[in-house]
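For this depiction, one protein chain was excluded, whereas all remaining protein chains were kept in their positions.
Right, subunit A next:
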Amino acid sequence: MPISNHAFGTIEASVYAPEIFAQGLPAAQRQAHGDRPRQLAAEDAAPLLALEGIGLSFGGVVALADVDLSVRPGEIRAIIGPNGAGKSSLINVISGVYRADRGHVRLYGARYAQVPTQRLAHLGVARTFQNLALFKGLSVLDNVASGLAYRTRSNFAGQILGVGRTRREQQEQRGRADQVLEFLHLTDVRDRLAGTLPYGLQKRAELARALVAEPRLLLLDEPMAGMTAGEKSEMAAYVRAARDRFATTVVLIEHDVGVVMGLSDRIAVLDYGRKIADGTPDEVRNDQRVIDAYLGVASDNEEGAGI
């Protein structure tokens, strides 16, 4: 796997995360970080997120059929599948953009027919989008700081007059945004308009915006789509480092099976809206149905006669 020097540095950093990333971390985070291995070890831990019998169709097209999925705290959980397998629909159901026709979503034990999108940030869930969803007219810093907008308590009048908690609030939000920018090596572009960044950096800035709120659950919709191999492994390193630093649980959708195998703890495979496999990367790799879905079933006409 080709790895740029830059990416290699990050991978190292994430391997030695406790020493390197502990600088400047609030105590609470360090605490959470210390707890993570224990959480991971608890194989039977109650799932942070569980989908139960999710069904979704658009008109006559079945996007998802009877999908179950459980996500344990602290794991990186990948959902893969060929084009049109229903991966993005699944993320949209989890984040409440779509309402499932059947089944429900269990988040931290609470049951939802439709997850309330407006309350998502308060619930500690953040997500990125397959097609970039940055605010083009804002600087990178402001984009990332906007990930904390849901905590803003001051109103517009206070902000205009600059009274009350406004100033402190803004300083705190920008400070946190700066920390995340530094973590993802985006400090150099912090003042540029998000729309002017190259594609790979925009993807990373979106990850920063999702991370700044220190979500308990992070949903990544094709975070490596359209990237070069080098950028992909770099992004994978950032995702892993983010999980380690913020003790967040990651659900990610990806097209590129190779990257996912190395990154994820467990993988679910969708095909035509159904889950056809679920397990560790090794289990999934050797699953005949997965191989069939991805590579196609070998036809009887091996010789190519008649084509």
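Everything that follows uses one rule, which is that a residue touches a chain if its C-beta (ideal position, glycine included) is under 8 Å from a C-beta of that chain, and two chains touch if they have at least 3 such contacts; residues count from 1.
We take it that contacts and distances are computed from a predicted model.
According to its UniProt record, the chain left out of view corresponds to "Branched-chain amino acid ABC transporter permease" among "GMC family oxidoreductase", "3-isopropylmalate dehydratase large subunit", "Putative monovalent cation/H+ antiporter subunit C" or "Branched-chain amino acid ABC transporter permease".
Touch with the chain omitted from the figure is made, among A:54, A:126 or A:220, by A:126. When the whole complex is considered, the residue among A:162, A:175 or A:258 that touches the unshown chain is A:162. Within the whole complex, the absent chain has one touching residue among A:54, A:67 or A:134, and that is A:134. Panel shows subunit A; residues 95, 97, 117-122, 126-127, 129, 133-138, 142, 145-147, 149-150, 152, 154-156, 159-162, 166, 169-170, 173, 209-210, 213 of it touch the chain omitted from the view.
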